[in-house]
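Here the structure comes first, spelled out in structure tokens, and everything after it is commentary.
Yeah, one chain of the complex is gone here, protein chain that is, but the others are all in their spots.
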Amino acid sequence: MSFPAGVFYVFAALAVVSALGMVLNLRNTVAGAMCLVVTMISLAGIYVVLEAHFVAVLQIMVYAGAILVLFLFVVMLLNLRSDAFSPPRSRIAKLAGVALGVWALVGFLGLLPGALPPIAQISPTFGSYRDVGLSLYRTYVVAFEVTSFLLLAAIVGAVVLAKRRLS
Amino acid sequence: MVVPLEHVIGLSAVLFAIGTIGALTRRNLVVILMSIELMLNAVNLSFVGFARAHGDALGHVFVLMVISVAAAEVAVGLGIVISLFRNRDSVNVEDVSLLRW
Partner (left out) sequence: MPFDVILKVLFIVLVGVAAFAPVITWVERKQSAVMQDRIGANRADIAGITILGLLHPLADVLKLIGKEDFVPAGAHRFLHALSPIIAALPAILAFAVIPYGATYQFPGFAPTTLVGADLDWGLLYIFAIGSLATYGSVLAGWASNNNWAMLGSLRASAQMISYEVTMGLAVVGVFMVFQTLRLTDMVVAQDTTFRIFGFLETFGIVQTLPGWLSWLRLPFWGVLVQPLGFVMFLTCIMAENKRAPFDLPEGESEIVAGYFLEYSGMRFGLFYMSEFIEVVVIGALLATIFFGGWSIPYLSQETIIGSLEPTMGAGLATALCMVAHVATFLLKVVVLIWLQMQIRWTLPRFRYDQVMDLCWKIVLPLSLVNIFVTGAVLLLVETAK
């Protein structure tokens, strides 16, 4: 096994374990958020193995560096020390949730063999910020501009929702 | 490509399933939002994997779009969490069943 492949499998295991840690951690919301940080950083490592350097950097900068800090900020602001809620959601609903997730997973994995495209050759600049930037600003510029409107709407929405009094 | 595409997409499916289970079974609104983030990330992973397989940067562009949608979703979602906590003193989704029949 080559070194990058080893990196992939190590990060993959790390991502799955920490994702499970986030979902199964019932006691502590901050620890759950930190587990999700580990998942995000592992995914960034996997992106590097898959030659998506720019996306890997954005993954760390935006997800790990901003979005999850926002989660931590809110958890600390609301002081959610423990996660012990009552009454518990019914066991049937929980089982149904898990069963649905497992069913979806089995379905996905069953579809996988033979359904995937062949691997194409790539240029050495594939995944660099120049490559992604050129297609972002030349081919998909409309989608990019629409995204800016989405973010503006989100900012206004968040302020309206979270502000105590709008005067 | 250093690993088979099946493994990348398989990992993506596993993460997506974990996110689904988290979103369906947890009652803490913040954790539900985090599970949705995990599902979005799983989708991003398959985008990156397919982008590598096709040798096309479109997948990367799509990931950027997903990331900005996720950022918008988190901003609004956490805004809702804060105003909910202010009104109900709880982030348990079962405490906000006001509109449920």
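Worth pointing out:
Order of writing sets the labels: A and B. Residues in every chain begin at 1.
We take it that a residue touches a chain if its C-beta (ideal position, glycine included) is under 8 Å from a C-beta of that chain, and two chains touch if they have at least 3 such contacts.
Everything numeric in this text was worked out from a predicted model, so none of it was measured.
By the touch rule given at the top, the unshown chain touches A in the complete complex. Interface note for the absent chain: among A:64, A:136 or A:162, the touching residue is A:64. Shown as candidates are A:17, A:31 or A:156; the residue that touches the absent chain is A:31. Think of the hidden chain as still there; on chain A it touches residues 28, 30-31, 34, 37, 41, 53-54, 57, 60-61, 64-66, 69-70, 72-73, 76-77, 79, 128-129.
Keep this in mind: only the chains that are shown with their structure count from here on.
Centre-to-centre, using mean CA coordinates, chain A is 6 Å away from chain B. For chain B in complex with chain A, the residues that touch the partner chain are 1-3, 5-11, 13-22, 24-28, 30-31, 33-35, 37-38, 41, 44-45, 48-58, 60-61, 63-65, 67-76, 78-83, 85-86, 90-92, 94.
Across the interface of their complex, chain B is touched by residues 2, 4-5, 8-9, 12, 15-16, 19-20, 22-23, 29, 32-33, 36, 39-40, 43, 46-47, 49-52, 54-55, 58-59, 62-63, 66-68, 70-71, 74-75, 77-78, 80, 83, 85, 87-89, 93-94, 96-98, 100-102, 104-105, 108-109, 112-113, 116-123, 126-127, 131-132, 135-136, 139-140, 143, 147, 150-151, 153-155, 157-162, 164 of chain A.
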